[in-house]
Each structure stands twice: as structure tokens, then as C-alpha cells.
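Every protein chain but one is kept in place in this view of the complex.
Moving on, here comes chain A:
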Amino acid sequence: MRTRAWLVLALTMTMCLARGSSAAAEEAPYQGYTYTEWGKPVPAPNGYLPDRIITGAATGAGDFKKPQSLFVNQAAQELYVADTGNNRIVVLDAKLGFKRELKLFTQNGSGNGNGNGNGNGSGKKQKLKSPTDVFVTPDGTLYIADNGNKRVVVSDAQGNILHLFGAPKSDLIPKGFVFQPEKLVVDSQGRLYIQAFGVFQGLICLDADGTFLNYFGGNRVEVTPKLLLELAWKKVLTKAQRNAMESFVPIEYSNMFIDKEDFIYTTVKTSQNSTDELKKLNPLGINILRADSSTGYVYENNDYGDHPVVYTGENGESKVDSMFVDITVDDDGFISALDASRGKVFQYDQESNLMFVFGGRGSQQGTFKNPVAVENFGGRLLVLDAEKNNITAFKLTSFGEDVRKAVKLYNGGFYKEDLEPWKEVLKRDSNYLLANVGLGKAYYQMGDYVNAMKYFKLGYDKKDYSDAFKAYYTDQLRAHFVEIFYGLAGLVILYQLFKRRKRIAAVYRRTRERGIPG
């Protein structure tokens, strides 16, 4: 008995000690990391930590059931949760308290639509069925992807239906198309961009009346070894055989976000080549999110998220790659993308520099089971989990704040002012590539080329290093021009003397023999 009591005591003490010593490092159930210029992951301080967890019951709205989407109405400071399993939209206020819920919509005489909603159901109530996404314009108009009813509901803030959009009609829409809208955004002109199930041509773009305009920003078919092989086969096969073969289609979008300037940020479902997983589409549907900088792990092939890892097990090889399900951009232009395959949030700046990675799979606070949506709200980053039925709020750490401050100055071109913020960042994370480049640019701007070269080298920025190198040598040449000039002149004179050494020796001998004349 006695020994056992001792054992328990010793065990408790060790646990206490372990807790005490590692408390600072164990604030989060995940380890922050970043990628080196060689694509190797290295540990980094955490930029975000879990702040609190918000369940449906805690807000006062009742438990969520498989919620699928979040939307922030900036103008009214409201958070919309598409509570798919409960067939409702929940609206929360700035403190994440329950404000109201949207379940029933009134169809008045004015309501019309192009599909199954006809304009004559005066006063008729319309229910939602598995709504998967919601969008609210600044004037308060609601757009709901009413997935179960295969339509898009457009209503005013009071719940009066303005439009019901069923399957769009156009020659471009395949026959027998079943319209299952999953995600939607609306631009400032009132155009709708809908990502619907099974549509690989791009986003379905409707104008304000629900008329089909075009497919927006379609992806390309990915060139994979398998595709090339099939193409080679198709050259030699008959038409009937060709038709029996698998057809290759572009990847579908999985989610999108629209910013104030009508740029649409998109994520795609699993990409075979792991390229262009995140895109920023301009109004022409062209991707303008490019990784041009030499720093960070996103190389020219635009591989966002984690690098694909191939595991070899008993059932052959399996590839695990990031699969982004949601994307959001805050007022400073920082892009947060949610990777469902590993339950992580990746944050990038507008130049595709990786800033933070946080989250993971699990059941602790700050990890997820089935994360589906990410949104910035009230200074917090919110992540919605469809299996845990809750929202996790993340807050910036002081390291995160330092990095954000420095990156903001850096992207604004204030390199000189950025010196101290970057130094602060480097104190805590010497692996931070962009910090080294930022310091290099600051020193370059101040004319300190030796330091600029040093930091550009650490930040692996060859282009800027070359510029600093050139400026350094030009400076040296100017500063020591006199020395260099006399040095060269001296060399020429020495050479000339060397060439005439025999004559000089002869003259010398003669003068010795005759004595100095005069």
C-alpha cells in the first residue's frame, strides 16, 4: 500500500513538473511550421492560437447540425451560418450571440423566377432544404444556395422572396442537368457566381434576373501521365473504342470568396498535379495570383498548401495532398485557405508568401474533424467544423501580429520603416525567409550594401542579391578610384621600365664608368 501511494505521488509530481516546464510550448495542440527555399518544412512559432469554441447552443441558437458555410456581412457586423442539417440560416451578432434565424420565406406577387418558383404564389411560405451557402449584399439582399430544393433563393432582409432561380437555361447547359448549387457569391453588379455539384466547366454566372451568362473562370484539364497515355491510345483507336474510354474533365471548384473589388478567390477539389489550388480570378476569369517572388515555398508551379506526400503501404501507393475547401481574404489582403485533408489553415499574403500554418486533425481545441468553412470576423479567424458542429475562433499571437505588421509595410514598399518590425520577427524565427529579404531591402534602400547582401543571401533572393552586389562594387570603384587609377598607372610604368631594362642597365653602367656628367 505504502509503495503504491508513493508511486502515485511521484507520478503526480512528474506530471506537474512536465506540465510546468512545457506549458509555454504546449499552448496549441499543433506545431507551427514554414517551408525553406528547398521545400523542406521547418518548425516556426505559431501565428494563431485557438481562442475559444462556439457551439450552437452557446450562442443561443440551438445546436448546429452539419453546418456547411460561414458568411460575414461586414456592413451590419453579422455572421451568417448555413446550418444545413437544421434547414436554416443562423445569424449571429458581433459578439457571436444569437440574433435571428432564417427558415421561412414569404413568396409575394412580385416574386418571380426562371425555374420552379413561379411568381403567383402570393403569401405562400417557402422552406429551405439543406441550404449549403449564403451571401448577403451590402444592401441586405440575401442569396441562399438552397441545395435540397435545387434552387437559389433571393430574398430581401425581411424574408420576402425576390427571385427563385432554378436550373439555368442555355444551350451550354448539358441535357438532364440537375442543378445542385453548393456555393455562391455575388459581385457589385448583382451577378451571381454559383458553384454547383458536378459542374466542371467553371462557375455558373447568372445576371441579376437569373439569366445564364456564361461559365466563369473554367479550369483546364490537368496534364497527367495517364492523360498523355490515353491521348496516345486515342490516336490509334476507332471512334467507337474512343467513346468507350474515360473522358478527362477539368477539376471542379470547391469554394470561392469575392472581395470588395470583385476579384473572386477560388479553391479547387483535389488537384492531381497539385497546382493552382488557390486562384484569384479577375473579371475576365484569368488567374492573377502568382508566386513571382523567389521566397517562400510556393514555387513557379503554384503549389499551395502542403507538398504532396506519397505513402507506400500494403495497398500500394497513396498520395496525400492539400485539399482546400474554403478561402477567405481579410481587409489587409491576407489570404486564409482551409485544407480539409489535414485540417489546417494556410495563410498567405497577396504575393503568395506563406505566413502561417495552423490547425490539424483531432478532437482537441484548435483541431478539426471535418472543417468546412473559414472566415474573418471581429479580429478573429473562425473555422467551422461540420462534424464537431462548432466554430473555433483563432486569435493572432504576438508573433503573428509582428509578422502581419512587417508584411503589411513590406508589401506597401515601406522597406526602410520595416527594418525594426522584421528584426523583431527574426528574433523569434530565424527561418523566416521573407524577414531576411525584407531586411535586405531595407538595408539596400539605406545604402548599406554589405548588410543587404548578407540578408538577401539568407533570404535566398538571388535577383536582389545581384543588384546589391553590383551597387556595392560600383560604390567601391567610386570610393577608391584614385588608388585604382594610380595603381594601374604604376603598373604601366613598371612594365615600360621592365621592357627597357637592358637599355636602362646600359645607361646605368655608362654613368658609373664615366661618372656623373657635368
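The rule we apply is simple: contacts are C-beta pairs under 8 Å (C-beta built on N, C-alpha and C of every residue); 3 or more make two chains touch, one makes a residue touch a chain; residues count from 1.
In this section, contacts and distances are computed from a predicted model.
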Among "Yip1-like protein", "ATP-binding cassette domain-containing protein", "Ger(X)C family spore germination protein" or "Nitrite reductase/ring-hydroxylating ferredoxin subunit", the UniProt name of the subunit that does not appear here: "Yip1-like protein"
Touch with the omitted chain, as defined above, among A:Lys234, A:Lys462 or A:Arg500: A:Lys462
Those residues of chain A which, in the complete complex, touch the missing chain: 38, 457, 462-463, 465-467, 469-470
